[in-house]
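To start, the structure itself, in structure tokens.
Note that this complex is displayed minus one protein chain, with the remaining chains in position.
The block that comes next holds subunit A.
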Amino acid sequence: MSSPPPPLLFLITSPTDPIYTAEFLKPGTTTSSSSKQYAHYLLHSQLDIVEKLKHSTSSSQLKTLSSHPPSHISGFLPPSPHAFLLLHGNMNGDNITKFFNDVCEVFLKAMMNPFQGMEDGINSKGFDDRVRAIARRYLS
């Protein structure tokens, strides 16, 4: 009996704080709070590596940062000082790349909002809806 697949957890973080998190659940499934906590812990553990990569690599797709089977973590660096992190269960790299690119497009538009600061959380429902739609398109 294999363990349930790891939750799909997406995180956008500024240099100081997370500014957006989303868990993409298949309809009908739930995740236990302990696996949720573990998922968050795994994602945040990659932040140091991402900080180092920010200044050493010019590519924005960071590909797979680490694997703790069955979970894998992929990263993406937008032009701003933020980082995108995705916890997933061994998904197709191309889909993840497309996911990050599309979310980046929406993210940059969200940053254009004069009321949205670099360090502020993204609370817009419109942003949340669009990120979830992109996740449904590429990550399910």
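The rule is short, and it goes like this: a residue touches a chain if its C-beta (ideal position, glycine included) is under 8 Å from a C-beta of that chain, and two chains touch if they have at least 3 such contacts; residues count from 1.
We take it that contacts and distances are computed from a predicted model.
Trainee: Out of "Haloacid dehalogenase-like hydrolase domain-containing protein 2", "Exosome complex component RRP41 homolog", "Trafficking protein particle complex subunit" or "Cytochrome c oxidase subunit 5A, mitochondrial", which one is the UniProt protein name for the chain not included here?
Mentor: Of "Haloacid dehalogenase-like hydrolase domain-containing protein 2", "Exosome complex component RRP41 homolog", "Trafficking protein particle complex subunit" or "Cytochrome c oxidase subunit 5A, mitochondrial", the absent chain's UniProt record names it "Trafficking protein particle complex subunit".
Trainee: Which residue among A:I12, A:V50, A:I96 or A:A110 touches the omitted chain?
Mentor: The single option touching the absent chain is A:A110.
Trainee: Can you work out which residue in A:S80, A:N123 or A:S140 touches the chain that's missing from view?
Mentor: Looking across A:S80, A:N123 or A:S140, the contact with the absent chain belongs to A:S80.
Trainee: Touching the absent chain in the whole complex: find that residue among A:T21, A:S35 or A:N101.
Mentor: Final answer for the missing-chain contact: A:N101.
Trainee: For subunit A, which positions touch the chain that isn't shown here?
Mentor: Against the left-out chain, subunit A lists 54-61, 77-81, 101, 104-106, 108-114, 118, 124, 126-127, 130.
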